[in-house]
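Pasting a structure here, questions to come.
Selected chains from the complex are presented in situ; the others are not included.
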Amino acid sequence: MSVLDLAAANLLSPLLLCFALGALAVLLRSDLRVPEPVFNALSIYLMLAIGLKGGVELSRLPPSAFVLPGLAALGLGMAIPLWCYALLRQVGRFGAADAAAVAAHYGSVSAVTFVAAIAYLDASGTPYEGYAPALLAIMEVPGIVVAFALARAGGALGGRGNAGEAVREILSGKSVLLLAGGLLIGAVVGEAGYARVKPVFSDLFQGALCLFLLELGILAAGRLGDFRRVGPFLAGFAVVMPVLHGVLGVAVGHAIGLSVGGMTVLGTLAASASYIAAPAAVRLALPQANPGYYLTASLAITFPFNLTLGLPLYNALARWIAGGP
Amino acid sequence: MQTVTVSLVTIVAEKVLATRLTQAILAAGATGYTLTEARGAGSRDMRASTLDGENVRIEVLAGEGVADALLAMLARDWFPHYAVVAWAGTVRVVRGEKYAGRG
């Protein structure tokens, strides 16, 4: 299949169409909302499910297999904010706080984009390294820390903002905890223990993700009103940088010997921008940064872009680089 | 019914601030608070709470000194950057000593 065929198949999956339905609901001014406590519970479920499944896979690998990919993920997470910040300040003419805030989002990762990549690979029968969820966990926080350091250097930290506290909060925040906890539990209970909870944590995964994406479509479309505020530079940034980061992630994945699936995952992680952990941390540490910039860019532009066009692109690239069809 | 007069300060703020704000309230000398989940619209509408519910509404019974200290703290530390709104009124309570606080 060509890239376009793949993109079309991806666009017409239940996941993407549920996201589109949510966005449509906003455009029709419908009252459709997934109730907040249920959305919240779904996100707990998704994180735990990703972790558990990854943990079971992890238990089959020697720890050494994980060192290089872990370091690569860490390196990507820490490097990405550097050029994002520079670009936003120098070329985009953003203030230190806004530049650091956006950089934090692109340095961190989006768990749902990751999950969509996994679903994409599963649907096309492409295997990937079992420790992929661990890479997700590793890349959540470092990019945010680096961005805060840049903000401090730029004189944008201070006042009520408290970067240390904010970082402590995401480190102990539920998404890192559930991912890491799930990985550990999965590794400990192994295949046999996992079998007992598989009907919930594996069989229901795609359907639950549909409901989650329905609400994400609503939330993303709700941000479309801020589109004007974002300006052409940031809008371009929110599409071009994911592609560059995706290419970089795939290349790094190739360099350290990952499979096509693993390259796709690392590319997707690098390309994705956080819109759950990072916004909360940034709001607390950099109150003067404008959420209209960072949330709109990551949630309303980069997230749908990666979901629809990014994924097939990074995957096609990975297959091409691996010399495949 | 014998009652005494105390202040009731109500604060509406972005949900992401809840933990920090309640800590600041107790640090300012209040003896307690009551929090409810809320949502709203205002004149700024600049917030990062899209994915995390919306606002919290916090009520604090306190002596007038603590109440004024709370308002001053809000005006200084919170109003400039966050979507925070606050008001103060006067109410009667049965056992006033409970709310005298450290202010």
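To keep things simple, chains are lettered A and B as they appear, and every chain counts its residues starting from 1.
Assume a contact is a pair of C-beta atoms (placed from the backbone, for glycine too) under 8 Å apart; a residue touches a chain by one contact, two chains touch by 3 or more.
Note that the structure is predicted; figures quoted are calculated from it, not measured.
Only one copy of each distinct protein chain is drawn here, but the full complex in this file has the composition A x3, B x3.
As a convention for this text, only the chains that are shown with their structure count from here on.
Centroid to centroid, with C-alpha atoms defining each point, subunit A and subunit B lie 35 Å apart.
By the touch criterion given at the top, residues 36, 159-161, 219, 222-223, 275-276, 279-280, 282-284, 287-288, 290-292, 294-295, 299 of subunit A touch subunit B in their complex. Residue ranges on subunit B touching subunit A, taken from their complex, read 14, 16-17, 20, 46-53, 77-78, 80-82.
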